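All protein chains but one are shown in place.
All chains are identified by letter, namely A and B, in their written order; residue positions are counted from 1 within each chain.
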Amino acid sequence: MSEGGLIVARNIVKRYGRKRVLNGVEMCVPQGQVMALLGSNGAGKSTLLRIISGLTKPDRGEVLLGGISTHKAGHEIRRYIGLVAHAPLLYDNLSAWDNLHFFARLYDIQQPADRIEAVLRAVDLWTRRHDPVRTYSRGMTQRLAIGRAILHDPPVLLLDEPDTGLDPNSAETLAQLIRMLSSGRRAILLTTHNLERAVAWADSISLLADGKIMWSASTEGLTPEKLRQAMTELEL
Amino acid sequence: MRKKTLSAEPPPLHSAQIDLAAHPIAMRLNGGVFAYLGKVAAVLLKDVRAELRGREIFSTMTAFSVLAVLIFGMAFDLRVPRAEMIAPGVLWVVVLFTGVLGLNRSFGAEVDRGTLPSLLLAPVDRSAIYFGKMLANLLFTLATALVILAVMFFVFDLNLFQPYNLAAMLLGVIGYVGVGTLFAALTANSRARETLLPILLLPVMVPVFVSGVALTASVLDGKAWEDLSQWFGILTAFDAIFIVVAYLLFDLVWEDG
Partner (left out) sequence: MRSIATHPHPVGWRGLDLLQLVLSALAVAAMTVSMWAALYYAPPASNLAGDEQLAQRIFYIHMGCNIGALAGFLMSVVGSIVYLVKRDLDWDRVSQAAIEVGLVCGMGTILTGMFWAKPTWNTYWTWDPRLTTSAITVLVYLAYLLFRNGIDNRHTRARFASIYALVAFLSVPLTFYSARIFRSIHPVVYGAENVDAQGGFSVGPTMTQALHINLIGFCILFSALLVLRWRQLRNEDAVAELREEIA
(Lines give C-alpha, C1' and ligand atoms only; values in the text may rest on other atoms or scores of the structure.)
Protein backbone atom coordinates (compact mmCIF):
# COMPACT_ATOMS: atom_id res chain seq x y z
CA MET A 1 0.00 0.00 0.00
CA SER A 2 1.07 3.56 -0.52
CA GLU A 3 2.89 5.73 1.99
CA GLY A 4 0.09 8.21 2.35
CA GLY A 5 -2.57 5.85 3.61
CA LEU A 6 -5.20 3.44 2.45
CA ILE A 7 -7.84 6.12 1.93
CA VAL A 8 -6.55 9.38 0.49
CA ALA A 9 -8.73 12.25 -0.68
CA ARG A 10 -7.07 15.07 -2.57
CA ASN A 11 -8.64 18.47 -3.00
CA ILE A 12 -12.20 17.17 -3.36
CA VAL A 13 -14.64 19.79 -4.66
CA LYS A 14 -18.33 19.04 -5.12
CA ARG A 15 -21.11 21.48 -5.90
CA TYR A 16 -24.82 20.80 -5.84
CA GLY A 17 -26.48 23.53 -7.85
CA ARG A 18 -25.79 26.73 -6.03
CA LYS A 19 -24.01 25.23 -3.08
CA ARG A 20 -20.38 24.23 -2.84
CA VAL A 21 -20.80 21.29 -0.45
CA LEU A 22 -17.16 20.28 -0.47
CA ASN A 23 -14.49 22.83 -1.18
CA GLY A 24 -11.08 21.24 -1.25
CA VAL A 25 -11.20 18.35 1.19
CA GLU A 26 -7.86 16.74 1.98
CA MET A 27 -7.80 13.61 4.09
CA CYS A 28 -5.80 10.48 4.70
CA VAL A 29 -6.66 7.37 6.66
CA PRO A 30 -3.69 5.05 7.12
CA GLN A 31 -3.91 1.28 7.21
CA GLY A 32 -5.13 -0.15 10.48
CA GLN A 33 -6.71 3.12 11.53
CA VAL A 34 -10.24 4.29 12.25
CA MET A 35 -11.09 7.90 11.50
CA ALA A 36 -14.26 9.54 12.75
CA LEU A 37 -15.60 12.37 10.66
CA LEU A 38 -17.70 14.88 12.54
CA GLY A 39 -19.68 17.83 11.33
CA SER A 40 -23.10 19.39 11.54
CA ASN A 41 -25.99 18.22 9.38
CA GLY A 42 -25.43 19.21 5.78
CA ALA A 43 -21.71 19.71 6.26
CA GLY A 44 -21.09 17.22 3.45
CA LYS A 45 -20.07 14.14 5.43
CA SER A 46 -22.33 11.81 3.46
CA THR A 47 -21.35 13.42 0.18
CA LEU A 48 -17.69 12.86 1.00
CA LEU A 49 -18.35 9.19 1.80
CA ARG A 50 -20.31 8.78 -1.43
CA ILE A 51 -17.43 10.32 -3.36
CA ILE A 52 -14.86 8.05 -1.71
CA SER A 53 -17.05 5.03 -2.43
CA GLY A 54 -17.26 6.07 -6.08
CA LEU A 55 -21.04 6.55 -6.12
CA THR A 56 -20.69 10.26 -6.77
CA LYS A 57 -18.15 11.90 -8.99
CA PRO A 58 -16.32 14.90 -7.54
CA ASP A 59 -16.24 18.07 -9.62
CA ARG A 60 -12.55 18.35 -8.87
CA GLY A 61 -9.94 16.34 -7.03
CA GLU A 62 -9.36 12.62 -6.76
CA VAL A 63 -9.68 9.71 -4.38
CA LEU A 64 -6.86 7.20 -3.98
CA LEU A 65 -7.57 3.83 -2.43
CA GLY A 66 -4.35 1.99 -1.72
CA GLY A 67 -2.63 4.37 -4.11
CA ILE A 68 -5.03 3.66 -6.97
CA SER A 69 -7.17 6.49 -8.29
CA THR A 70 -10.80 5.37 -8.18
CA HIS A 71 -11.48 7.68 -11.08
CA LYS A 72 -9.22 5.74 -13.41
CA ALA A 73 -9.66 2.24 -11.99
CA GLY A 74 -12.21 -0.12 -13.47
CA HIS A 75 -15.07 -1.73 -11.63
CA GLU A 76 -12.77 -4.17 -9.80
CA ILE A 77 -11.78 -1.40 -7.35
CA ARG A 78 -15.31 -1.50 -5.96
CA ARG A 79 -14.50 -4.93 -4.56
CA TYR A 80 -12.30 -3.22 -1.96
CA ILE A 81 -14.99 -0.86 -0.66
CA GLY A 82 -17.71 -1.54 1.88
CA LEU A 83 -20.28 1.16 2.49
CA VAL A 84 -22.97 1.61 5.11
CA ALA A 85 -25.11 4.49 3.88
CA HIS A 86 -28.17 6.25 5.30
CA ALA A 87 -30.42 3.96 3.29
CA PRO A 88 -29.83 0.34 4.32
CA LEU A 89 -29.14 -0.77 0.70
CA LEU A 90 -31.17 -3.93 1.30
CA TYR A 91 -34.14 -5.44 -0.52
CA ASP A 92 -36.92 -5.39 2.04
CA ASN A 93 -39.00 -8.14 0.40
CA LEU A 94 -36.11 -10.55 0.63
CA SER A 95 -34.82 -12.27 3.74
CA ALA A 96 -31.44 -11.45 5.27
CA TRP A 97 -30.09 -14.65 3.81
CA ASP A 98 -31.37 -13.94 0.31
CA ASN A 99 -30.00 -10.39 0.45
CA LEU A 100 -26.54 -11.50 1.45
CA HIS A 101 -26.63 -14.39 -0.99
CA PHE A 102 -27.40 -11.97 -3.82
CA PHE A 103 -24.52 -9.69 -2.85
CA ALA A 104 -22.20 -12.67 -2.38
CA ARG A 105 -22.86 -13.58 -6.01
CA LEU A 106 -22.24 -10.04 -7.20
CA TYR A 107 -18.93 -10.02 -5.31
CA ASP A 108 -17.92 -13.49 -6.62
CA ILE A 109 -17.59 -14.93 -3.12
CA GLN A 110 -16.80 -18.64 -3.25
CA GLN A 111 -18.62 -20.93 -0.81
CA PRO A 112 -20.96 -18.09 0.12
CA ALA A 113 -22.92 -20.12 2.69
CA ASP A 114 -20.04 -20.25 5.20
CA ARG A 115 -19.27 -16.58 4.84
CA ILE A 116 -22.92 -15.51 5.08
CA GLU A 117 -23.36 -17.58 8.21
CA ALA A 118 -20.28 -16.00 9.78
CA VAL A 119 -21.48 -12.50 8.93
CA LEU A 120 -25.04 -13.11 10.10
CA ARG A 121 -23.77 -14.49 13.39
CA ALA A 122 -21.40 -11.55 13.77
CA VAL A 123 -24.25 -9.06 13.47
CA ASP A 124 -26.48 -11.30 15.60
CA LEU A 125 -29.16 -11.95 13.00
CA TRP A 126 -28.62 -15.66 12.45
CA THR A 127 -31.89 -16.69 14.08
CA ARG A 128 -33.91 -14.27 11.97
CA ARG A 129 -32.12 -15.06 8.72
CA HIS A 130 -35.19 -16.27 6.84
CA ASP A 131 -37.50 -13.37 7.73
CA PRO A 132 -38.01 -10.64 5.16
CA VAL A 133 -36.06 -7.48 5.93
CA ARG A 134 -39.24 -5.40 6.02
CA THR A 135 -40.23 -7.15 9.26
CA TYR A 136 -36.99 -6.07 10.96
CA SER A 137 -36.70 -3.27 13.47
CA ARG A 138 -34.63 -0.19 12.63
CA GLY A 139 -31.69 -1.51 14.62
CA MET A 140 -31.80 -4.97 13.04
CA THR A 141 -31.90 -3.45 9.57
CA GLN A 142 -28.93 -1.31 10.46
CA ARG A 143 -27.03 -4.35 11.71
CA LEU A 144 -27.79 -6.21 8.51
CA ALA A 145 -26.65 -3.17 6.51
CA ILE A 146 -23.33 -3.39 8.34
CA GLY A 147 -23.23 -7.12 7.63
CA ARG A 148 -23.81 -6.38 3.95
CA ALA A 149 -20.92 -3.92 3.93
CA ILE A 150 -18.44 -6.36 5.49
CA LEU A 151 -19.68 -9.41 3.58
CA HIS A 152 -16.89 -9.27 1.01
CA ASP A 153 -14.32 -8.30 3.66
CA PRO A 154 -13.31 -4.99 2.11
CA PRO A 155 -10.09 -3.29 3.19
CA VAL A 156 -11.83 0.10 2.94
CA LEU A 157 -14.89 0.47 5.15
CA LEU A 158 -17.03 3.59 4.97
CA LEU A 159 -19.67 3.82 7.67
CA ASP A 160 -22.13 6.70 7.45
CA GLU A 161 -23.64 7.07 10.92
CA PRO A 162 -23.56 3.31 11.58
CA ASP A 163 -24.76 3.81 15.17
CA THR A 164 -28.13 5.40 14.37
CA GLY A 165 -31.05 3.32 15.58
CA LEU A 166 -28.88 0.89 17.52
CA ASP A 167 -29.69 0.01 21.12
CA PRO A 168 -26.74 -0.04 23.59
CA ASN A 169 -26.23 -3.76 23.08
CA SER A 170 -26.10 -3.50 19.30
CA ALA A 171 -23.85 -0.49 19.60
CA GLU A 172 -21.46 -2.56 21.70
CA THR A 173 -21.51 -5.30 19.03
CA LEU A 174 -20.75 -2.64 16.43
CA ALA A 175 -17.91 -1.26 18.57
CA GLN A 176 -16.41 -4.76 18.79
CA LEU A 177 -16.80 -5.25 15.07
CA ILE A 178 -15.06 -1.96 14.36
CA ARG A 179 -12.25 -2.78 16.77
CA MET A 180 -11.82 -6.19 15.19
CA LEU A 181 -11.99 -4.95 11.62
CA SER A 182 -9.61 -2.03 12.18
CA SER A 183 -6.77 -4.34 13.10
CA GLY A 184 -4.39 -5.17 10.33
CA ARG A 185 -4.76 -4.09 6.76
CA ARG A 186 -8.02 -2.19 6.84
CA ALA A 187 -8.92 1.46 7.09
CA ILE A 188 -12.26 2.62 8.42
CA LEU A 189 -13.86 6.01 7.93
CA LEU A 190 -17.03 6.61 9.91
CA THR A 191 -19.29 9.53 10.61
CA THR A 192 -21.28 10.02 13.77
CA HIS A 193 -22.95 12.69 15.87
CA ASN A 194 -22.04 10.97 19.10
CA LEU A 195 -18.81 12.51 20.46
CA GLU A 196 -18.29 9.84 23.13
CA ARG A 197 -18.45 7.07 20.56
CA ALA A 198 -16.22 9.00 18.16
CA VAL A 199 -13.53 9.30 20.81
CA ALA A 200 -13.95 5.71 21.97
CA TRP A 201 -14.04 4.06 18.56
CA ALA A 202 -11.67 6.08 16.42
CA ASP A 203 -7.91 6.54 16.31
CA SER A 204 -8.27 10.05 14.92
CA ILE A 205 -10.98 12.62 14.46
CA SER A 206 -11.59 15.18 11.74
CA LEU A 207 -14.11 17.99 11.74
CA LEU A 208 -15.73 18.90 8.45
CA ALA A 209 -17.12 22.43 8.11
CA ASP A 210 -17.51 24.91 5.28
CA GLY A 211 -16.55 22.20 2.83
CA LYS A 212 -13.13 21.64 4.36
CA ILE A 213 -11.45 19.60 7.09
CA MET A 214 -11.12 22.38 9.68
CA TRP A 215 -9.55 20.43 12.52
CA SER A 216 -8.07 17.00 13.09
CA ALA A 217 -6.46 15.28 16.01
CA SER A 218 -5.54 11.90 17.34
CA THR A 219 -7.87 10.50 19.97
CA GLU A 220 -4.92 9.74 22.23
CA GLY A 221 -5.49 11.82 25.32
CA LEU A 222 -8.58 13.36 23.80
CA THR A 223 -11.73 13.43 25.87
CA PRO A 224 -15.25 14.10 24.62
CA GLU A 225 -15.12 17.36 26.62
CA LYS A 226 -11.99 18.56 24.84
CA LEU A 227 -13.54 17.58 21.52
CA ARG A 228 -16.71 19.49 22.37
CA GLN A 229 -14.60 22.50 23.27
CA ALA A 230 -12.77 22.32 19.95
CA MET A 231 -16.10 22.16 18.13
CA THR A 232 -17.44 25.15 20.04
CA GLU A 233 -14.37 27.15 19.10
CA LEU A 234 -15.04 26.33 15.46
CA GLU A 235 -18.67 27.35 15.99
CA LEU A 236 -20.04 23.93 15.14
CA MET B 1 -8.81 -17.68 -12.89
CA ARG B 2 -6.79 -16.24 -10.06
CA LYS B 3 -7.88 -16.92 -6.57
CA LYS B 4 -7.19 -14.44 -3.88
CA THR B 5 -7.82 -14.96 -0.23
CA LEU B 6 -8.71 -12.02 1.93
CA SER B 7 -8.73 -12.90 5.58
CA ALA B 8 -9.11 -10.92 8.74
CA GLU B 9 -6.51 -11.01 11.48
CA PRO B 10 -7.54 -13.03 14.52
CA PRO B 11 -9.14 -10.41 16.74
CA PRO B 12 -9.27 -10.19 20.50
CA LEU B 13 -12.94 -10.73 21.13
CA HIS B 14 -15.31 -10.30 23.99
CA SER B 15 -18.21 -11.94 22.27
CA ALA B 16 -18.15 -15.55 21.19
CA GLN B 17 -20.68 -14.72 18.50
CA ILE B 18 -18.17 -12.93 16.35
CA ASP B 19 -16.24 -15.56 14.48
CA LEU B 20 -15.76 -13.79 11.18
CA ALA B 21 -12.11 -14.65 11.05
CA ALA B 22 -12.88 -18.32 11.30
CA HIS B 23 -14.18 -18.15 7.76
CA PRO B 24 -11.64 -16.51 5.53
CA ILE B 25 -13.34 -15.77 2.25
CA ALA B 26 -12.19 -16.45 -1.25
CA MET B 27 -13.24 -14.18 -4.07
CA ARG B 28 -12.79 -15.02 -7.67
CA LEU B 29 -11.20 -12.08 -9.47
CA ASN B 30 -11.49 -11.42 -13.19
CA GLY B 31 -13.69 -14.44 -13.59
CA GLY B 32 -14.39 -13.93 -17.29
CA VAL B 33 -17.54 -14.70 -19.19
CA PHE B 34 -18.97 -17.18 -16.72
CA ALA B 35 -18.61 -14.82 -13.78
CA TYR B 36 -20.27 -12.13 -15.90
CA LEU B 37 -23.18 -14.41 -16.78
CA GLY B 38 -23.40 -15.45 -13.15
CA LYS B 39 -23.92 -11.84 -12.17
CA VAL B 40 -26.53 -11.33 -14.88
CA ALA B 41 -28.32 -14.35 -13.46
CA ALA B 42 -27.94 -13.03 -9.92
CA VAL B 43 -29.66 -9.74 -10.82
CA LEU B 44 -32.37 -11.63 -12.71
CA LEU B 45 -32.99 -14.06 -9.85
CA LYS B 46 -32.98 -11.25 -7.30
CA ASP B 47 -35.72 -9.43 -9.23
CA VAL B 48 -37.73 -12.60 -9.70
CA ARG B 49 -37.39 -13.56 -6.04
CA ALA B 50 -38.34 -10.06 -4.89
CA GLU B 51 -41.36 -10.26 -7.18
CA LEU B 52 -42.39 -13.68 -5.83
CA ARG B 53 -42.15 -12.36 -2.26
CA GLY B 54 -43.60 -8.91 -2.83
CA ARG B 55 -46.02 -9.50 -5.72
CA GLU B 56 -45.94 -5.89 -6.86
CA ILE B 57 -45.20 -5.89 -10.56
CA PHE B 58 -46.78 -8.95 -12.12
CA SER B 59 -50.10 -8.60 -10.30
CA THR B 60 -50.46 -4.95 -11.34
CA MET B 61 -49.52 -5.79 -14.90
CA THR B 62 -52.00 -8.64 -15.21
CA ALA B 63 -54.81 -6.70 -13.57
CA PHE B 64 -54.24 -3.77 -15.93
CA SER B 65 -53.93 -5.95 -19.01
CA VAL B 66 -57.14 -7.90 -18.31
CA LEU B 67 -58.94 -4.63 -17.70
CA ALA B 68 -57.55 -3.13 -20.90
CA VAL B 69 -58.60 -6.11 -23.04
CA LEU B 70 -62.12 -6.01 -21.62
CA ILE B 71 -62.39 -2.24 -22.15
CA PHE B 72 -61.22 -2.55 -25.75
CA GLY B 73 -63.65 -5.41 -26.29
CA MET B 74 -66.54 -3.36 -24.99
CA ALA B 75 -65.47 -0.18 -26.79
CA PHE B 76 -65.43 -1.86 -30.20
CA ASP B 77 -68.29 -4.27 -29.60
CA LEU B 78 -71.03 -2.24 -31.29
CA ARG B 79 -69.17 -1.16 -34.42
CA VAL B 80 -66.85 -4.04 -35.18
CA PRO B 81 -68.59 -7.15 -36.49
CA ARG B 82 -65.72 -9.59 -36.03
CA ALA B 83 -63.10 -9.62 -33.29
CA GLU B 84 -60.39 -10.64 -35.81
CA MET B 85 -60.56 -7.11 -37.17
CA ILE B 86 -59.32 -5.48 -34.01
CA ALA B 87 -57.54 -8.33 -32.23
CA PRO B 88 -54.01 -7.63 -33.56
CA GLY B 89 -54.20 -3.97 -32.61
CA VAL B 90 -55.70 -4.69 -29.20
CA LEU B 91 -53.08 -7.34 -28.45
CA TRP B 92 -50.08 -5.13 -29.20
CA VAL B 93 -51.47 -1.95 -27.68
CA VAL B 94 -52.21 -3.80 -24.45
CA VAL B 95 -48.78 -5.46 -24.41
CA LEU B 96 -46.97 -2.16 -24.95
CA PHE B 97 -49.02 -0.22 -22.42
CA THR B 98 -48.81 -2.95 -19.80
CA GLY B 99 -45.09 -3.34 -20.31
CA VAL B 100 -44.53 0.27 -19.24
CA LEU B 101 -45.92 -0.55 -15.79
CA GLY B 102 -43.30 -3.22 -15.23
CA LEU B 103 -40.48 -1.19 -16.73
CA ASN B 104 -41.28 1.74 -14.46
CA ARG B 105 -40.88 -0.47 -11.39
CA SER B 106 -37.70 -2.07 -12.69
CA PHE B 107 -35.44 0.78 -11.60
CA GLY B 108 -38.18 2.81 -9.93
CA ALA B 109 -38.46 0.33 -7.04
CA GLU B 110 -34.69 0.44 -6.58
CA VAL B 111 -34.70 4.23 -6.50
CA ASP B 112 -37.71 4.47 -4.17
CA ARG B 113 -36.20 2.04 -1.67
CA GLY B 114 -32.72 3.47 -2.00
CA THR B 115 -31.23 0.15 -3.09
CA LEU B 116 -29.78 1.34 -6.38
CA PRO B 117 -26.38 2.23 -4.84
CA SER B 118 -25.97 -1.38 -3.72
CA LEU B 119 -26.01 -2.47 -7.37
CA LEU B 120 -23.72 0.37 -8.42
CA LEU B 121 -21.25 -0.40 -5.62
CA ALA B 122 -20.83 -4.00 -6.70
CA PRO B 123 -17.74 -4.91 -8.70
CA VAL B 124 -19.87 -5.65 -11.73
CA ASP B 125 -19.77 -4.27 -15.22
CA ARG B 126 -22.86 -2.06 -15.49
CA SER B 127 -23.97 -3.97 -18.56
CA ALA B 128 -24.48 -7.07 -16.38
CA ILE B 129 -27.04 -5.05 -14.42
CA TYR B 130 -28.64 -4.04 -17.71
CA PHE B 131 -28.92 -7.60 -18.97
CA GLY B 132 -30.14 -8.91 -15.62
CA LYS B 133 -32.83 -6.26 -15.40
CA MET B 134 -33.71 -6.73 -19.06
CA LEU B 135 -34.20 -10.48 -18.63
CA ALA B 136 -36.36 -9.90 -15.55
CA ASN B 137 -38.49 -7.41 -17.49
CA LEU B 138 -38.65 -9.85 -20.40
CA LEU B 139 -39.91 -12.56 -18.08
CA PHE B 140 -42.57 -10.36 -16.46
CA THR B 141 -43.77 -8.94 -19.78
CA LEU B 142 -43.90 -12.34 -21.49
CA ALA B 143 -45.83 -13.81 -18.57
CA THR B 144 -48.30 -10.93 -18.83
CA ALA B 145 -48.50 -11.43 -22.59
CA LEU B 146 -49.52 -15.03 -22.05
CA VAL B 147 -52.27 -13.87 -19.71
CA ILE B 148 -53.41 -11.36 -22.35
CA LEU B 149 -53.51 -14.10 -24.98
CA ALA B 150 -55.54 -16.30 -22.63
CA VAL B 151 -58.02 -13.50 -21.92
CA MET B 152 -58.35 -12.78 -25.62
CA PHE B 153 -58.91 -16.47 -26.25
CA PHE B 154 -62.02 -16.38 -24.06
CA VAL B 155 -63.27 -12.84 -24.65
CA PHE B 156 -62.76 -12.69 -28.41
CA ASP B 157 -62.92 -16.43 -29.01
CA LEU B 158 -59.65 -16.22 -30.91
CA ASN B 159 -56.79 -18.67 -30.64
CA LEU B 160 -53.62 -16.57 -30.87
CA PHE B 161 -51.46 -19.32 -29.32
CA GLN B 162 -50.01 -20.06 -32.72
CA PRO B 163 -46.30 -20.65 -33.26
CA TYR B 164 -45.70 -17.67 -35.56
CA ASN B 165 -47.67 -15.34 -33.33
CA LEU B 166 -45.82 -16.55 -30.24
CA ALA B 167 -42.51 -16.06 -32.05
CA ALA B 168 -43.59 -12.55 -33.03
CA MET B 169 -44.47 -11.77 -29.43
CA LEU B 170 -41.15 -13.09 -28.18
CA LEU B 171 -39.13 -11.03 -30.68
CA GLY B 172 -41.30 -7.96 -30.17
CA VAL B 173 -41.09 -8.08 -26.38
CA ILE B 174 -37.30 -8.63 -26.51
CA GLY B 175 -36.91 -5.41 -28.49
CA TYR B 176 -39.39 -3.66 -26.25
CA VAL B 177 -37.66 -4.47 -22.97
CA GLY B 178 -34.26 -3.99 -24.61
CA VAL B 179 -34.99 -0.31 -25.21
CA GLY B 180 -37.37 -0.08 -22.26
CA THR B 181 -34.78 -1.13 -19.67
CA LEU B 182 -32.37 1.55 -20.91
CA PHE B 183 -35.09 4.21 -20.84
CA ALA B 184 -36.31 3.04 -17.44
CA ALA B 185 -32.78 3.62 -16.14
CA LEU B 186 -32.77 7.07 -17.75
CA THR B 187 -36.07 8.12 -16.22
CA ALA B 188 -35.69 6.38 -12.82
CA ASN B 189 -34.38 9.48 -11.05
CA SER B 190 -36.59 11.96 -12.81
CA ARG B 191 -39.47 13.71 -11.10
CA ALA B 192 -42.19 12.61 -13.52
CA ARG B 193 -40.88 9.06 -14.01
CA GLU B 194 -44.24 7.34 -14.41
CA THR B 195 -45.52 9.65 -17.12
CA LEU B 196 -42.22 10.29 -18.85
CA LEU B 197 -41.31 6.69 -19.63
CA PRO B 198 -44.26 5.96 -21.97
CA ILE B 199 -43.76 9.30 -23.73
CA LEU B 200 -40.13 8.44 -24.40
CA LEU B 201 -40.63 4.78 -25.13
CA LEU B 202 -43.76 4.43 -27.25
CA PRO B 203 -42.72 6.56 -30.26
CA VAL B 204 -39.45 4.61 -30.47
CA MET B 205 -41.47 1.38 -30.36
CA VAL B 206 -43.41 2.08 -33.56
CA PRO B 207 -41.41 -0.42 -35.66
CA VAL B 208 -42.12 -3.15 -33.10
CA PHE B 209 -45.76 -2.17 -32.90
CA VAL B 210 -46.28 -2.03 -36.66
CA SER B 211 -44.46 -5.33 -37.26
CA GLY B 212 -46.27 -6.99 -34.39
CA VAL B 213 -49.69 -5.91 -35.58
CA ALA B 214 -48.87 -6.96 -39.13
CA LEU B 215 -47.62 -10.35 -37.98
CA THR B 216 -50.58 -11.10 -35.75
CA ALA B 217 -52.95 -10.02 -38.52
CA SER B 218 -51.13 -12.22 -41.04
CA VAL B 219 -51.27 -15.16 -38.67
CA LEU B 220 -55.03 -14.63 -38.26
CA ASP B 221 -55.38 -14.47 -42.04
CA GLY B 222 -53.49 -17.74 -42.30
CA LYS B 223 -50.69 -16.33 -44.44
CA ALA B 224 -47.60 -18.34 -45.29
CA TRP B 225 -44.03 -17.84 -44.08
CA GLU B 226 -43.12 -15.85 -47.23
CA ASP B 227 -45.52 -13.08 -46.20
CA LEU B 228 -44.29 -13.05 -42.64
CA SER B 229 -40.55 -13.25 -43.17
CA GLN B 230 -39.88 -9.57 -43.81
CA TRP B 231 -41.69 -8.60 -40.62
CA PHE B 232 -39.64 -11.09 -38.66
CA GLY B 233 -36.64 -9.49 -40.36
CA ILE B 234 -37.59 -6.05 -39.06
CA LEU B 235 -38.16 -7.34 -35.53
CA THR B 236 -34.85 -9.22 -35.50
CA ALA B 237 -33.01 -6.17 -36.83
CA PHE B 238 -34.67 -3.96 -34.23
CA ASP B 239 -33.73 -6.33 -31.40
CA ALA B 240 -30.14 -6.67 -32.55
CA ILE B 241 -29.55 -2.96 -33.16
CA PHE B 242 -31.10 -1.68 -29.98
CA ILE B 243 -29.72 -4.26 -27.58
CA VAL B 244 -26.21 -3.54 -28.86
CA VAL B 245 -26.82 0.22 -28.62
CA ALA B 246 -28.30 -0.08 -25.12
CA TYR B 247 -25.35 -2.25 -24.07
CA LEU B 248 -22.95 0.42 -25.31
CA LEU B 249 -24.82 3.36 -23.79
CA PHE B 250 -25.94 1.84 -20.48
CA ASP B 251 -22.63 2.49 -18.74
CA LEU B 252 -22.96 6.22 -19.42
CA VAL B 253 -26.20 6.43 -17.43
CA TRP B 254 -24.54 5.92 -14.05
CA GLU B 255 -21.65 8.32 -14.19
CA ASP B 256 -22.74 10.25 -11.14
CA GLY B 257 -25.31 9.65 -8.51
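One rule holds in what follows: contacts are C-beta pairs under 8 Å (C-beta built on N, C-alpha and C of every residue); 3 or more make two chains touch, one makes a residue touch a chain.
All values reported here derive from a predicted model rather than from experimental measurement.
Residue B:Leu182 is the one among B:Ile86, B:Leu182 or B:Val219 that touches the chain missing from this view.
Seen from chain B, the chain kept out of the figure touches residues 179, 182-183, 186-187, 189-192, 196, 199-200, 203-207, 210-211, 214, 230-231, 234, 237-238, 241-242, 245-246, 249, 252-253, 255-256.
The rule is short, and it goes like this: only the chains that are shown with their structure count from here on.
Chain centres here are Cα means. That of chain A falls 34 Å from that of chain B.
Residues 3, 6-9, 11-15, 17-23, 25-31, 35, 38-39, 41-43, 45-46, 49-50, 53-54, 113-115, 117-126, 255-257 of chain B touch chain A in their complex. Contact residues on chain A toward chain B in their complex (touch as defined above): 50, 53-57, 75-79, 81, 83, 85-94, 98, 102-103, 105-111, 114-115, 117-119, 121-122, 124, 132, 148, 150, 152-153, 155, 173, 176-177, 179-181, 183-185.
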